[in-house]
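With one protein chain held back, the other chains of the complex are shown just where they sit.
A, B and C label the chains in the order they appear, each numbered from 1.
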Amino acid sequence: MSDVAAPGLFDRAIRRITSAWRDVAGSPSRDEDDSIAAQIRACLEGRGGEVSARYRAAKLAQTYLALDKAGRIDFLRTLATFDSDPAVVAKAYEVVGEAQDPAERAAATSALRRALEPPRMRLLMQFTTIPDGMKFIVDLRGFLLSVTRGEDGPEPLLMALESDMRSLLASWFDMGFLELARLDWSSPAALLEKLVGYEAVHHVRSWRDLKDRLDSDRRCYAFFHPSMPGEPLIFVEVALVAGLASSIQKLLDTRAPVLDPRAADTAIFYSISNCQDGLAGISFGNSLIKRVVDLIGQEYRNIKVFATLSPIPNFRRWLDEKLSAANAPALLSEEEGASLRTAAPIGGPAPETGTQALAAILAYRGWWRDAPMTRAAEPVLARLCARYLLSEGRGKRALDPVAHFHLSNGARVERINMLADTSDKGLRESAGMMVNYLYDPAQIEGNHEAYAGEGRRTASTTVRRLARGWGG
Amino acid sequence: MSDVAAPGLFDRAIRRITSAWRDVAGSPSRDEDDSIAAQIRACLEGRGGEVSARYRAAKLAQTYLALDKAGRIDFLRTLATFDSDPAVVAKAYEVVGEAQDPAERAAATSALRRALEPPRMRLLMQFTTIPDGMKFIVDLRGFLLSVTRGEDGPEPLLMALESDMRSLLASWFDMGFLELARLDWSSPAALLEKLVGYEAVHHVRSWRDLKDRLDSDRRCYAFFHPSMPGEPLIFVEVALVAGLASSIQKLLDTRAPVLDPRAADTAIFYSISNCQDGLAGISFGNSLIKRVVDLIGQEYRNIKVFATLSPIPNFRRWLDEKLSAANAPALLSEEEGASLRTAAPIGGPAPETGTQALAAILAYRGWWRDAPMTRAAEPVLARLCARYLLSEGRGKRALDPVAHFHLSNGARVERINMLADTSDKGLRESAGMMVNYLYDPAQIEGNHEAYAGEGRRTASTTVRRLARGWGG
Amino acid sequence: MSDVAAPGLFDRAIRRITSAWRDVAGSPSRDEDDSIAAQIRACLEGRGGEVSARYRAAKLAQTYLALDKAGRIDFLRTLATFDSDPAVVAKAYEVVGEAQDPAERAAATSALRRALEPPRMRLLMQFTTIPDGMKFIVDLRGFLLSVTRGEDGPEPLLMALESDMRSLLASWFDMGFLELARLDWSSPAALLEKLVGYEAVHHVRSWRDLKDRLDSDRRCYAFFHPSMPGEPLIFVEVALVAGLASSIQKLLDTRAPVLDPRAADTAIFYSISNCQDGLAGISFGNSLIKRVVDLIGQEYRNIKVFATLSPIPNFRRWLDEKLSAANAPALLSEEEGASLRTAAPIGGPAPETGTQALAAILAYRGWWRDAPMTRAAEPVLARLCARYLLSEGRGKRALDPVAHFHLSNGARVERINMLADTSDKGLRESAGMMVNYLYDPAQIEGNHEAYAGEGRRTASTTVRRLARGWGG
Partner (left out) sequence: MSDVAAPGLFDRAIRRITSAWRDVAGSPSRDEDDSIAAQIRACLEGRGGEVSARYRAAKLAQTYLALDKAGRIDFLRTLATFDSDPAVVAKAYEVVGEAQDPAERAAATSALRRALEPPRMRLLMQFTTIPDGMKFIVDLRGFLLSVTRGEDGPEPLLMALESDMRSLLASWFDMGFLELARLDWSSPAALLEKLVGYEAVHHVRSWRDLKDRLDSDRRCYAFFHPSMPGEPLIFVEVALVAGLASSIQKLLDTRAPVLDPRAADTAIFYSISNCQDGLAGISFGNSLIKRVVDLIGQEYRNIKVFATLSPIPNFRRWLDEKLSAANAPALLSEEEGASLRTAAPIGGPAPETGTQALAAILAYRGWWRDAPMTRAAEPVLARLCARYLLSEGRGKRALDPVAHFHLSNGARVERINMLADTSDKGLRESAGMMVNYLYDPAQIEGNHEAYAGEGRRTASTTVRRLARGWGG
């Protein structure tokens, strides 16, 4: 976790808030209990008025930032204890029970809500006044998430704090408050440097690579919050191309010629990254994609198709399990099995089954550059991938998290691309395959309903046929 | 209540949000229950995904704006019924009761909070996506306040809704999110026009008057919220002068020469106005004044004194009651009584007591331009005013609302000024008097504590002596 | 002439330029000739380096601003004497004469140009460093124009200075450097206040009137120069309407409903005003109109017609001369004469001729509200106006200056409107008539060529027929 500001800067910021009030507000802490609990109490009591309280909150934030990991966890545990008063809550709940009619109940319920507002939330609110205070709060939750999920199992006290923070942040970061901005090579270098750090899908290799991703046939959009200027929340990278893209290496080839966007017909969303760990569970992606589809569609009437080129992160793990399961042979038709066995790499024991052959091929370094192997493996991989995307899952939810995200948004599975990502990671996670999810404005609502309601996943005819399989 | 946007504009705004998704999202309402309850339900179900839901919310807002007052009240009553589920709340509360240790209780309490989150708040959140949506929500609460305080007495259902909205708005409009801006003659005309409408203390008579209030020896600062651009929340008008100002008419005289701010030693806060009815109960004034004191102090080292020139809105009402009470004569010393009887206006029955004489003088149109009358009345008025400000009140709270505001902020009562506001309103409400409240950074915290804690009101020696009275 | 800045401000500005260099640069003037000539010399010598010289120029500008009119004229006379050195010029010209070939001549001619660069221009250049220095220079020429055209006839010395300044300003204010900006009700009040002052065609009556001219069915565009921020050079006011506008009073009626611009088909340019006297002779209007036609055409595809509603400032003067000339009767047909005599106002001697009758009608206050009078006068006025616009002139140039401007731009005379401007000024100058000039992009170049080349004026068939007259 990186701190929001260097100590010197922070110091200056605090001075800026307070200046004239400094001497006064600064003095109380002289002769007082300096424990974190005491400091929090002092902030919450609001002695000297709201402005003084905010000064104390800034000092407290500074104290936190100076702590090491263990100290910070203690700090958060202390903070978490500033909960609502059980007696007051109990009394308020009693009134709810005694309500004579719905209107009375409504009033009593509203009063119960007030009684439940925990003091610690008031303190968090006070941090907003610090310069970069919002980033401080977001990072606080980010840290909290990293420790509640920690080694010793979940810690209910911290989880309660985290849950309240999530609720507060969800209200503050409602999509109505976000600002959509296009980033390009004219954006501040400091911001672009952050993009490089936050890019979670396809690593940015160099400033040259970065510049290429911001060229005239590319688009990069991000959401920002007015209280966190210069800090992207999420960003998406788009390529304007002719026809559905089928290879990420080709898209990211810095030597490829630049296309005139007026000659493009397709926008490919090839990377989408969340930037703030502390905003986990607050969803921006759906809204971002749709806003960007809208913007690009308005700018270029010639662009009619909006689709992704997406990874299939867990396909290999799923496949490997299948291949090593008892009933593995049922995965393949006889012809497929035969063809795979023939193509399997030489050296080592000859595979007895098609599935063993397939496993051997995938384990063979460079199989994807070997024509016989790919010829044998591709149809099988495509078919199994279609099945993985369309049929596998927990309940109604698709097993693949990326598939789940796009299906929830109302996209459909359009095309499976072989050897679309031949990076080490791409081969390791998805046997080199990638998938296009299609965002067709006219079908989005229906697709979403089908998936969210009955768990029905929409796909193109080709992918559906593939998934139905050899016996289908 | 003024609507947030003309229908045409609104229409366009909605198109902007939705464009590509329009046809789809628009269709469901065709064959459906079109009642407001049904529309709200459709928004909350989120059918078609979040973006579609937001589109429906925009339509719903449009529906609301097209309603008349009675229709809007019905709308709000319907909205208010979308409360949390009592059964779910009861169950969550049960878990709180069963908690074995504080950590468990914390987790259960947090879960109870989630259970209590009312669906209607989710709907309000959806309105943020509409252009000018924040203003829409604020105005919604403004309307709510005007009707819950309505003719037939308070309505618990609407009050519960209002209370939840207050809580939501207090979180969104936390002072950490506000932007302080200086307004001057280079500000947009549209914004300045709004100032004129919102000015609640000293009516702006003309563009000439307005320009004068924004001249180089004046300052005007306002708070804005990033989601309500161009809409001030509160603003303060300041005059940079030499010495404490003692007359509002002199301050607002457009023919008075402009002072070089570098020759000033005092900043007079002579008007502070809240702009948004819908944010009533969420306090900005304290923080605004202190930020502005800070800014001016940094810009002009020569300015050492920060004070207000404030009205005393209820003084006359209080005085009139006192004068007509049975024990009225005790208000005055014998000398005062005699002096007032001598100065009382001729015509009508001669006043028998000093208090009758004072009442007669104050009832006499133009008394303040009559030397004998003012000579007799002024010392008495000053003394009673000091008493009114320093001693009268309900519990610890000062009777005068303006005094309460500034004392809460930590200011002190510095000086009472005779004939300081000789407008009709000034004479009618406060016998022409105004008061300076002094903001001394070194004493603010102590003053605030004294007042907030024990109800002790700080004042200058002169005013304290005055208040002690003739027998003192 | 209004000075560029209050002394205090100026002072501050100078300090800003110089600060650290102040003490040094300030000292020389102590023991020196303080005459204006000496000061100018000091600036030009550049002692202490360019930055010090600029400081002296700022002081010199301050000196100028403190002078009265006579003092300023003296100042300019002194400045004008800092001309190029005749001996050096003569020598340079000799070299031109001795050139052996075109290339040599070119080099010598270029050297001659350098020799002719007058020191006074270097000084003017130095003024650019002063804050608001460009406005200072422009106003200097404005003042110069007002005095070279002064009482005692033209003054060659000042005219030479003025001519050089015009050349310099024409280079600096080339249209490639201008910024086109839309002004509306969100523009700074200070800027809108300037518009009111600069509006030269239809006086702005109030802030209400101004706001109306900036409403959603209006457009106002201005050119600015980057070195004169907040100072418009020229601006045009446009109304988006349905059909060619025929009355300025209707256009400027603040009670008229606002039209949705998407329902408009015509853009009416109803006012265009130059703002800077000091830029007289440097033309912005043609370019402004065409840029605005472009912009509006791009924003609203529904707007197809671009035309003006223009005054005919000298028509009445011309007509009155015609009516009082010896051959006046030939102006009218017999029928016209009879009709006019019948309609002539009662009281005073009965008019003997039609022309006398017309003169009597036009002299009759309120004739334009009298049905018989207007019925008789209108056809005659329309015919004579058409003739005035299309046939009268000096050489190829139209007599009417507004007609000359629009015809030069390539517009055509489209329609003559009766009772189109019934203000006092409108009746006095043009018998209440106004004219629409049509800007048809497809014909502009041809029209311009016809007028600029052969002096041929383009008009609609109707106007051409009218101009051909009663005998036509």
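Remarks
The rule is simple: contacts are C-beta pairs under 8 Å (C-beta built on N, C-alpha and C of every residue); 3 or more make two chains touch, one makes a residue touch a chain.
All figures in this text were calculated on a predicted structure; none of them were measured in a lab.
Though it is not drawn, the left-out chain touches A, C in the full complex. Screening C:Gly48, C:Pro313 or C:Gly393 against the full complex identifies C:Gly48 as the residue touching the chain left out.
Considering the full assembly, C:Glu104 is the residue among C:Asp74, C:Glu104, C:Glu321 or C:Glu352 that touches the omitted chain.
From the options C:Thr81, C:Ser206, C:Thr342 or C:Ser391, the residue with contact to the chain not on display is C:Thr81. The chain not shown here touches chain A at positions 8, 185-193, 207, 211, 230, 260.
Although one chain is not displayed, its contacts with chain C can still be listed: residues 19-21, 23-25, 47-52, 54, 80-81, 83-84, 86, 89, 93, 96, 102-107, 109-114, 116-118, 125-130, 133-134, 155-157, 159-161, 163-164, 167-168, 171-172, 174-177, 226-227, 283, 286-287, 290, 293-294, 297-298, 408-410, 441-446, 448-449, 452.
Throughout what follows, only the chains that are shown with their structure count from here on.
Listed here as common contacts of chain A and chain B: no chain.
Averaging C-alpha coordinates per chain places the centre of chain A 42 Å away from that of chain B. Inter-chain spacing, taken between the CA centroids of chain B and chain C, is 50 Å.
Centre-to-centre spacing of chain A and chain C amounts to 60 Å, using the average Cα coordinate of each chain. Among the residues of chain A, none is found touching two or more other chains.
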